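Note that this complex is displayed minus one protein chain, with the remaining chains in position.
Chain lettering (A, B, C, D and E) follows the sequence in which the chains are written, and residue indices restart at 1 in each chain.
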C-alpha cells in the first residue's frame, strides 16, 4: 500500500491527522499514520488507543516511551525502534539512560531463555504450586 | 536437570548464593539460581551481570524492573513474568502501574506488527533515507 | 550464499524450478527458491511441502495465503511479508481485506501479551482445570 | 492480580461485561476480561477495539477468528490459543480446517526462518530494489 | 483435538507410526505424533521431513538435536524443549553440554536485542554496504 498525504486524505482521515499534529505540536504526521490511513477506521482506533495509553497516569510519559522502546527492541521492529527512540529522547531520555535500557532488555532476553531452557518451575512465593 | 539446594552446593556455588541472599536480604535463593547452579560458571557470570545491570544508575531500579517485566510479558516467559512482577512490586509498583505497563506492552506489540505488515519505511527525521 | 539461476542449476534443481514455474504459471522462480537451491534436498522437500499445504482443501487458497501473511507480519519477516502479500493479492485479497487482516494481527499480538502478562488461567470451558 | 467477578465489579466494569455478554450471547465473561478489569479503562478500550475489529467487514468473522488462532499459535500464547480456537469452532471451523490452518502456520514459521537465515533480498517484483 | 492411539488409528496413520517406531527403536510414538494424526497428510509430511532433516549428513545427529533444543528454548515451546532435550541426551548430550548450549542461547538472545536496539549497520566485511 501507499502512504496517504494530508493533501490527498479524506475528511475522516484529515480529522485524525489534525488531532495528531495538535497533540504532538508537529506540522506533519509520520509515515506510520500515513500508511495506516489506508484503513481509516483502523487509523482512528489506533490513534485513540495510543493517545489514551501514552497519556500521563500512574506512569509518566517518559517511562511509557521507554517501555515502548524496550518491547520494540525485543521484537526487532526497525521502524518502531527508530520512532519510539526519537519520542523517548524528546521526552528526556539521555544516551546513558538508553544504554541502561538496552542492557536490561538484553539481559531479560538472555535470562528468559535460560528460565525456559532449564524448565524452571515457578517458586511458591511467586504464585507457583506449593510442594 | 535438578535444582541444587544450598546444603548440596559446592563452595563455588555457595559463594554466589551467599552474595545473592546478602544483596537481596532474603534467606534462600529462588529456583532460577538453583537450576542455573548446574553450570557454576554460568551461575556466577549471570549473577554478576544481573547485579551490575539492575543496580541504580541513570535509571532507577523500579524502572529497570518494569522494563524486565515488559520484555518478559512480550516473550511469554511464565517464570520471568512471575518473578520480575514480584520484584517490581517489592520495588514499589502498584496495581495501577502494572495495568498501564501491560497496556503499553500490548499496544507496542500491536503497532510493531502494523508497522511491519504495512512495510513502513523509516521517516527521514528518525534516521531513514532522505527522498 | 549466492542465488542459483536456472542456467547454472543442476538437473535436480531444474526439475524443481520447472515444477514451480508450471504450477504457478510464471517464467522464473523468485529469490526464495534460488537461495534454497544451495541445499538441493531442502529445495525439493520445501517445495513439495508448500505445494501440498497451499493446495485447495478444507480451506481455500486465499485464506491460506492470508494466514501466511498474518504469521509473516507477526514474525517481522520482510521477505515473507512482501512475497506472500503479493501472492494473496493475486489470489484476490483487496486493500480493505489486507487492512482488516493486519488489524486482527495487531490486536492478536496485543491481547496475547495482555493474557501472558496478567498470567490468566485458561477457563474450564476452554479446556482449563475445573475448580 | 486477581480476577474481578460481576458481583464485585464497579458500574463502569459491569457496563462492559453487560455489553460483552449481550454481544456474544453468553451468561458470563471469560477470564481474560475478568483480569483486564483491574484496569477499567484498558478493559473498555480493549473490548471496544476487539468488537470493532472482529465484526463482519471485508473479511468474514470465521476468517478473522482463524487469523487470531494463527497468530496465537505462532506466539505460543496458551490462553489465546485455547479461547480463540473455541471461538473459531463456534464460528464454524472444523477439525480439518484447524489441521490445515496449523499446517500453514507451521510452514510459514519454517520458511520465515529460511528466508531470514539465507539473507534473501526482496525480489524487484515484490517491491525490492531493481538491479 | 484428541490424541489418536495406535489401536484407534487408520491404516494410513498406522503406517507412519510403524515407521517412527522402527526408525527410533521405541514401542510407542510420543504425543506429538498422536495429536498430529488428526491431520493424516500432515502427519506423513512432517515425519518424512523430520526423518530426512535429522539424518546424518554434513552435521551429525547430536549437533542437529542440539540446534533443535536451541531454537525450542529460544521460542519457549515447553513440549519441544522437553522432547528434544530428551532426544539430545539419548544422542550423547551431557549436563555440561546442555549448560553450555543454554549459555550460548541466552547470550545470543541478549546480543540479538543489543544489535537491534542500537540499530547497528552490517559491516562491509559481513556483506553490508561499502561506505
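Simple rule for what comes next: a contact is a pair of C-beta atoms (placed from the backbone, for glycine too) under 8 Å apart; a residue touches a chain by one contact, two chains touch by 3 or more.
All values reported here derive from a predicted model rather than from experimental measurement.
Undergrad: Can you list, in ascending order, the subunit E residues touching the missing chain?
TA: On the side of subunit E, residues 1, 3, 30-32, 35-36, 38, 42, 46, 49-50, 53-54, 57-59, 63-64, 66-68, 70-72, 74-75, 77-80, 82-86, 94, 96-97, 99-101, 103-105, 107-112, 114-116, 118, 120-123, 125-128 touch the unshown chain.
Undergrad: Spell out the interface residues on subunit C facing the chain that's missing from view.
TA: That gives, for subunit C, the contact residues 1, 38-39, 42, 45-46, 75-77, 127.
Undergrad: Which subunit D residues touch the hidden chain?
TA: Here the touching residues of subunit D are 69, 73-74, 76, 78, 81-82, 85, 101-103, 105-107, 109-114, 116-119.
The rule we apply is simple: only the chains that are shown with their structure count from here on.
Undergrad: What is the set of chains touching both subunit B and subunit C?
TA: Neighbours common to subunit B and subunit C are A, D, E.
Undergrad: Rounded to a multiple of 5, how large is the rotation, in degrees, that superposes the C-alpha trace of subunit B on subunit D?
TA: 120
Undergrad: So which one's got more C-beta contacts, A-E or D-E?
TA: A-E
Undergrad: Report, in whole Å, the distance between the mean C-alpha point of subunit A and the mean C-alpha point of subunit B.
TA: The computed centroid separation for subunit A versus subunit B comes out at 19 Å.
Undergrad: Where in subunit C do residues touch at least two different other chains?
TA: Residues 49, 53, 74, 76, 78, 82, 96, 99-103, 105-107, 109-112, 114, 116, 118-119 of subunit C each touch two or more of the other chains.
Undergrad: What's the contact topology between the chains, one of line, ring, star, complete, other?
TA: Topology of the interface graph: complete, with all chain pairs in contact.
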